[in-house]
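One protein chain omitted, others in place.
What follows is chain A.
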Amino acid sequence: MVAVEQHTAAGNPAATPDPGAIRVDHLDVTFAEGTVVALKDVSVEIPQGAFVTILGPSGCGKSTLMRAIADLVPAARGAIDVQGQSPRDARADRNFSYVFQDATLLPWRTALENVQLPLEVGGGGDAHADPRDLLELVGLKGRENALPYELSGGMRQRVAIARALVTKPKILLMDEPFGALDEITRDKLNEEVLRIWRETGTTILFVTHSIPEAAFLGQYVLMLAAHPGRVKEFMKVELPPERRLADRDTLEFVQITAHLRKLLEEC
């Protein structure tokens, strides 16, 4: 495997000068009073500014890992460090934003008002971007006053991304954001997410169940195995950061997806 440089799954305890954007250390997450183990001994370090896709079979705890980082589910054991803080403090400081599979727009608010929502609740946070600029960034200039039901599924997800960016987060957690969209829309949004990543320098964690999406977007792919959810592999994708949809037809890209597919079958 020429194009893939493999990293060990367990986090290296040797301290690096840059602590990384997110550090997960021997994390267990359990449900139903410990009877269901969703994640078992997960350790991973996400470098600052990286685009990491999380891939794995269903039931491997991809979303659970994201939700643990976002302080939406508690850790049973182990620790999570988000920008040098606990998930709870990182959340309070607006260090990360979360994009859900559903756009979760408030249907009575216009696109612009939805983007402004994070500035109106929870203290609003310190830094914020101009909501109008963000709608332009996600390609919705001119639709500021549209209500969600007037927008297509893809447009609604664009509004959700703009809303996530309004607090200028250091980390963007994207939990299968394009899972419910058709392939054409999804491809287009994939390219745009890459562009937004390059323009904003945000660290992005992106859950997907699509191998091409994982390889196309990620600088790194974190592969999880199921029952219980654990790290299968954390690997670097040796492709240039500037990627086009047509790159997915190159030999290098196909080699990477073939490798990922093989790993996925072992899970």
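FYI, contacts are C-beta pairs under 8 Å (C-beta built on N, C-alpha and C of every residue); 3 or more make two chains touch, one makes a residue touch a chain; residues count from 1.
Here is the rule we use: contacts and distances are computed from a predicted model.
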**Fill in**
In UniProt, out of "ABC transporter substrate-binding protein", "Protein-export membrane protein SecF", "1,2-phenylacetyl-CoA epoxidase subunit A" or "NitT/TauT family transport system permease protein", the chain dropped from the view is recorded as "NitT/TauT family transport system permease protein"
**Asked** Among A:Ala21, A:Ile80 or A:Leu105, which one is in touch with the chain left out?
**Response** A:Leu105
**Prompt:** Taking the full complex into account, what residues of chain A touch the chain not shown?
**Reply:** 67, 70-72, 91-92, 94, 96-98, 100-108, 117-118, 120-123, 147-156, 180-182, 184-185, 188
